[in-house]
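Heads up: the structure comes next, in structure tokens.
The chains shown are only part of the set, and none of them has been moved.
Which chain is which? They are A, B, C and D, in the order written, and residues in each are numbered from 1.
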């Protein structure tokens, strides 16, 4: 008998004493799906129709022309060049970049803090593990909005005004207006530093590969991390001095009401960042803890019995296995953090919701278009994060099977 | 039409500010008070004969136009500046001016500043989505000064930010500056600078496309001003009703049929004065010299007394 | 013999999982009251065959006729076939949130629309038959594996099926419990129930089966009455299989 | 033949038991650990003592105005004198009993369902699901049966927080179940609709949803249809939560072994019968921890309604903070709100952890 027989298309050869329409599951399925399409399509049509009618009747302008009109209002923090004459489209970009900035740094900080707390939670030192527990239980059970208010208003109250700034070596200042740090000013010849930096990065890549190979060949373990750190930091520093310090720092200086010059980190940003990171870190810590605990204790014992020291055991045996458990819930925390950054509007950090779905919406009155754009952007960011994390997860789990 | 909807519903939905002393503010029982609130009540008195039939919808600056556009509220009475853009592209119609205002600055006395022109480089606390934001930008640009805007959602937060020292200056309509100043722990520590950098005619607005409702809201406000011009107050209106003055007779609905023309009872104006008072009473009760805000009539005095409040003749 | 006398009939049945051909031209006729044992190596398609009979799996070619009804896409047909066919699974699949009695009454009440009182009486009768009437109020989690499997048998019987299918009913049980379940099945066989049973319990096959069917690679390799089958297997594949199983 | 004589068990050496042993293993097991313990201990104490001092030792508790605060610590007078406003919002004082009754009945029926071995669970749950919502609506809103009407814009404070959270979760659950079933459906259109629906709601921030519900919804419907503002917030929150709920339900459904589906099929139960009688009852039980966690998240998120002008607990405390008579007590106010939220969330998260452990062991059997 031939096992090569191919699967037939559908049920061509099925005996067909045709069942009643209603009793054929396939037709029934088709019917339900058609019904759903009709219902959803109808609902959308009704909504669109109503909206258009309502907009029309109330004489509200529609369309996206407003994006190119001049905005006319100022924004506190902008990563790109922005002034009042720029367009509403530009305010969208400014808001979006601010959102991305705070979410990006927030994700990094929350991950770092979360891992530290999660590991501390498992510490054998009773005090450390209890403190980690207290941290987790406090911060994840209080509404984020409240925490943002706390960090903003309570901390603002605690900081001195501009004239009595806390300062480090007359170059870094902290006061109620924010954190002021010197900004680098690149002069002629400073490109050599950039080149050195790039060289350092490339070199460290090759060092890693060489160290790996050498270990394979000779068994010697090379302190790659430290050497690479040295290369990436050291090379530019050497270049800096050799080329005669072509980069000068612009120090913040108190002029009039405020510090001028340097880089300013506004307190709205700091408060939002701190609140988001601390809040999310509490959740990440729990995820990390349960991830590590999901790795069977026998794994640690086996590694120890083989003579692997504690650090290597963590790095080579425990973490790789824990990551598989950690990544999926971690992804949803990243998504939450990004979405939660929209609470910025409560304390006046100029993020997308505050600038675009706030001021711009109000000046133009085009709620439908603006809210639609805003939601679509958040959706897109969420999707991108998910896609990236899924890819990473797949890579991690590929190692296993 | 909106008027029919309101009558059918039995109450007026009026958009007000989330909390601005003297203009709209809930007291600790949750009852709303203030000049803007009284405008709502006047319209309710005219439309329904009962000034208390109002449901207040507190809105922040960002939500207000969307709420009106969408029909969430019947009218907006929330210290909103009348501008050309708003009248045209937002689909609103302003019905009049309930308060003539101008934008000013409030600074801490400690700062030692006496003129707005000394504010170069200042950090400014401001409310999101207001004409204030635009005026501020224009003013600083025009005078070649720089500034940093710190933008808050509600006036409360703006004051808190100012009080905490987050910014050097708080800018807003002058009326609001007085109102906000009394929210400070120590009101005497702050002062309002003399400069007025813009015209801010504040008034109620309605959706476009419903002229009947537009007329009613417009004339409710005019009625209050007219009452002041005629010397009618809530205390004396019952008595004056019986006078022979044809103007008063028409006003109170004893003669003529203005009410019918507006689609409401003929005693609509009488009800406004009786239940809410004339414009002067409203002003003095909420923001006048004897209130914590202590604002002088100034521009808001009747035209006959050197101000700008001027109602077209009711005839 | 005319096809009306067959309880279950498979004619040239073919089935694929994706591109994997699991059942290859399977033909099988089971008379009323016949007791069939199906055996064969793992992955040979025994479970699939059984599960096609009450349409837990769909077949792609050929015809399956159960109790005179041809299996096709018609939901009515599927429903009525499932009423006529009882099934017992390897892992019992009792409903853990219902008591033993509720497990047994559920289908009679909701599918056959029997009054509750009557359904409970029937259920008790069958629970007595499988010798656990005293456990009626307990939850499955509180019973041993053997008891659970007997409940599963009683549950299937409560629908008064014409055919019973068993898919390795004893293979998830501890050795001590196998016997009590086999005893139940033997007593069931004695009542004249039509049975198809996938099992590797050769003792059971010898004592009750009318026919033993050996499958491999998705096809029926050999079928015979038990004595012949065990003592005189015709096919070399069968021989090999039996030698492994009997030595084990 | 020798006889086995067990050696006597000796007490463990002191250094491994008792307080010393505990300290040695838990705080000072290595030099590094010891240093860390000491430093951390110092930091904790130096933070804790002033905090306790402020909150308890030097605090003032009772009075009617800010003059009662004389001790220099926390001025809880602010909270105690406005307590009923924080709890009931602008609800008329004479009608507080209606709110109390509603929540006592709710708490009682939930407790009844949660405590093992209580009889009539079925009836209680039928009451909770089908009767209670109407009772609650009539009690809280009034306007019928001689009860005074209290419109929703007078609801506020903690009561509003609870209403939003409870209604949100209760309404999201059935929707979530439908979505989850849809997502597991074989029918591509239904499946993709559910997937898109779930992912869209999960991908956008709640405050944009609330904004849309609070000021934009009337744009989407014919002009003569109006909704209550609270109702609209509730619709927004429900849709938002249902997407999260759907994922919880999906997890529960996936935890049900395939055999259960097959057994139900083999007995001839129809799809909806087997779902409602076999699968969902089991899955719901496993979902309870997930539902509780979703509830906690929602409970915390209710504080966002302040952005759309509803006076929940946080908003009403903030409003009170701007009262010129009570300026400067924001710390007390925020601490109070934080504590209220914390107590509830912490309690519930403990409960869900307890359940999770119970279910876990229950399954090992």
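Basically, contacts are C-beta pairs under 8 Å (C-beta built on N, C-alpha and C of every residue); 3 or more make two chains touch, one makes a residue touch a chain.
Note that the structure is predicted; figures quoted are calculated from it, not measured.
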Protein chain stoichiometry for the whole structure, using the labels that appear: A x1, B x1, C x2, D x1
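Criterion: only the chains that are shown with their structure count from here on.
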Geometric centre distance via CA averages, chain C-chain A, whole Å: 56
Centre-of-Cα separation between chain D and chain B, whole angstrom: 41
Between chain C and chain B, distance of the C-alpha-averaged centres to the nearest whole Å: 83
Shared-contact residues (touching 2 or more other chains) in chain A: 54-55, 57, 153, 345-346, 367
All pairs of touching chains, each written as two labels joined by a dash: A-B, A-C, A-D, B-D, C-D
Complex contact set, residues of chain D against chain A: 25-27, 29, 33, 36-37, 40-41, 44, 186-190, 193, 199-200, 202-208, 211-212, 215-216, 218-223, 296, 300-304, 306-307, 314, 330-331, 334, 337-338, 341-342, 345-346, 349
Residue ranges of chain C in contact with chain D within the complex: 54, 56, 79, 82-83, 85-87, 89, 91, 93-97, 106-107, 110-111, 141, 155-156, 159
Residues of chain D defined as touching chain B within the complex: 85, 89-90, 151, 153-154, 156, 211, 214-219, 223-224, 226, 229, 307-309, 318-320, 322-324, 327-328
